[in-house]
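The block underneath contains the structure these notes are about, expressed in structure tokens.
The complex appears here without one of its protein chains, the remainder shown in place.
Right, chain A next:
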Amino acid sequence: MSEPQHSTLPMLSRRRLLGLSGGLALTGALAAACGSNTGRGGGSSGGGGPALSQWYHQYGEAGTEQAVQRYAAAYRQARVTVQWRPGDYDQQTAAALLTDAGPDVFEVNGPSIDQIQGGQVADLTEQIKNARADFNPAVLAPKTYQGRVYGIPQVIDMQLLYYRRSLLDRAGVRPPQTLDELVDAARRLTTKDTKGLFLGNDGGAGVLGQGGLPLFAAGLQLVTDDGRTGFDDPAAAQTLGKLHTLYASGSLLLGAPADWSDPSAFTQGLTAMQWSGLWALPQISKALGDDFGVLPFPRDGSAGRPAVPVGAYASSVSARGKHIDAAKAYAKWLWVDRTEYQGDFALSYGFHIPARISLAKKAAKLRSGPAADAVRFSTDHGHALPLLWTPKSQVALEDAVSRIIKDGADPAAQVKAAVATANAELQRVRRKTG
């Protein structure tokens, strides 16, 4: 759910894809020769003890890399080498975990159910034990499988709806509280040069499809607590159908030079409302001053509730590392014990909510204005991608939402197809449990 790289688009060539898939076998063969130090990336090192390698994805904000190296250097029980990895980070770690050449401690937009069931990540329940209640439950839940914790949440990223106060006032539109009001507001805010709403260049299929946000707003779930599909319901089709109305009304901005994750379209006045991430708030605030407000995705239907997507990169330990206990101890030291580093990491460089509730409450930058609203949304209305919601289910739902939005496909039939795929996937991961 969290948005790893706000500034760069994912770039990949066929050669690299084939390299990834075909080269997997090779990586295994070479791994024995390489050891845990791959020689890539410069890092810092701290005290004595075993050598650990720690991976981070490349954060866009200046200073983050220096900060994590500073933390690592302060650790005395092991020599920690930090690798800062640009590119398709999730794919890189997924491939590296198949080998012995992978990281010992790594941040991960997961770990995924298959990584946990495959025994690729170590159990961190003991390490998080003393502070478990202090972690935001919405983001800790997807890192937890059968009561055991496999990743320590680092910081929370979330997405929300930004609106331009002055444009809404001029058009006499109230900030929308329901999906119908949002459709209406977008229409009334659309002028010759400004569109009403920007949900991404795909008309919202990506941001609204993959995470199933409109389904949460309709009072449904992706996966129920007992591991079954939670949106096999007529309300799902009804809500998703309204997204097509929005698209067909001509009030959505499409084909902007920078996609939804970047606030440029909003700050440049191409749109009156935009869906984006909390990370964009400092930039918007700088460009527009007080002339903006934030909203969750509005509720729909009688059982509906407002919803925002939340997600967290977690720190996990590879089960194939040479020094698993040392790696666990380091992960605990950095992401459980050293709260001052956690606070610094969340808010000194980028703009994230600390994963610890106590830290989020203390943070001065999150106490007033839209930032405080955002924290409130994330606590009251936050939904993370469930652990059992596999990439295959994500693709299926996103396909369905895209076809509904853009092609005007029959919502009921599309939901049914997505439910079928999700059922099969959930059955697969449940079977492994037994």
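One rule holds in what follows: contacts are C-beta pairs under 8 Å (C-beta built on N, C-alpha and C of every residue); 3 or more make two chains touch, one makes a residue touch a chain; residues count from 1.
Simple rule for what comes next: contacts and distances are computed from a predicted model.
The chain absent from the displayed complex carries the UniProt protein name "Sugar ABC transporter permease", chosen from "Histidine kinase", "Sugar ABC transporter permease", "Tryptophan synthase alpha chain" or "Isoquinoline 1-oxidoreductase, beta subunit".
Considering the full assembly, A:391 is the residue among A:63, A:234 or A:391 that touches the omitted chain.
Screening A:52, A:236, A:256 or A:388 against the full complex identifies A:256 as the residue touching the chain left out. Considering the whole complex, the residue from A:131, A:270 or A:287 that touches the absent chain is A:270. Only one residue in the set A:53, A:81, A:120 or A:316 touches the chain that does not appear here, and it is A:120. Across A:94, A:374 or A:415, the single residue that touches the chain missing here is A:94. Take chain A: the residues that touch the chain left off the picture are 3, 5, 9-14, 17, 20-26, 28-29, 88, 90-91, 94-95, 97-98, 109-110, 112, 114-115, 117-118, 120, 193, 200-203, 205-207, 209-210, 253-257, 259, 261, 270, 390-392, 394-396, 398-399, 402-403, 406-407, 417.
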